[in-house]
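I have placed the structure first, in the form of structure tokens, so that the comments after it can refer back to it.
Excluded from the complex is one protein chain; the other protein chains are retained at their positions.
Coming up: chain A.
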Amino acid sequence: MNPLVELNNITVKAQNKTILDIPEFQICAGEFLGIMGPNGAGKSTLLKVLAFLEKQSGGEILYRGKVIPKGNVPLELRRKFSIALQQSLLLDGTVFHNIAIGLTLRKLPKGDIKDKVAHWLELFGISHLAKKNALYLSGGEAQRVNLARAMIVEPEILFLDEPFSALDFPTKIKLMEDFKGIIETARTTAVFVSHDLMEINYLTNRLAIIVNGEVKQSGPTPRVLEHPNSSTASFLNEWKKFYPLAR
């Protein structure tokens, strides 16, 4: 299958330090790709590079086989993607306004915006919050708004950087279940950075392990978890103590 986004010999350097060194990497249509690795491994950097939000120091990034000139990413291309981070980063305004913003920026007609926002509020089970100020929501509610805001533009690829990390366990489980249903229905391609093996296990179908700015292993999630290579194994060992890998 043709990849949507493809990295070729990508390096990212900051202050003479290489934080990312990736000979090749792909995002394929329809997959839910997990990215896992220790703190400071370069996961967030990789995510930003894949979403055309951070300039690489070397190498090329392709979208549907076409090289995208560095530092000159067309707006239409940027607008095919959306991103949700660990912090919900909502704006001061109503929940409605927050979820609508991607469409407002794309200058959709007011009527369409209203209908779509209503639809996504409903899907995420937050219709009752529409008129509340987004800054006064609970963590779980705010993250639902954040995800709805990212999904409403019907992105070709949804990028997620630890969106569930700050939630308590029951809140996380409920949101993950809802989210999985939503994203499967929408058939959105997703890239998901997480520290949490349970989240990775539940959501992703492909997994890349990244340590020290390098991809150490990648493949179907069950295979990577059941047959980890030495780098992956040493990273996963800590987890195994607390979480038996039964699938």
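The rule is simple: a contact is a pair of C-beta atoms (placed from the backbone, for glycine too) under 8 Å apart; a residue touches a chain by one contact, two chains touch by 3 or more; residues count from 1.
Everything below uses one rule, namely that contacts and distances are computed from a predicted model.
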| item | value |
| --- | --- |
| Per UniProt, the name of the complex member that is left out, chosen from "Fe-S cluster assembly protein SufB", "Protocatechuate 3,4-dioxygenase, alpha subunit", "ABC transporter permease" or "Nitrite reductase (NADH) small subunit" | "ABC transporter permease" |
| Option from A:Val5, A:Leu33, A:Ile61 or A:Ile101 whose C-beta touches the chain left out | A:Ile101 |
| Hidden partner chain, touching residue among A:Leu4, A:Ile19 or A:Ala51 | A:Ala51 |
| Residue among A:Leu46, A:Ile83 or A:Val193 touching the omitted chain | A:Ile83 |
| Touching residues on chain A - with respect to the absent chain | 48, 51, 53, 75, 78-79, 81-83, 85, 87, 89, 91-94, 101-102, 105-106, 131-133, 136, 149, 153, 159 |
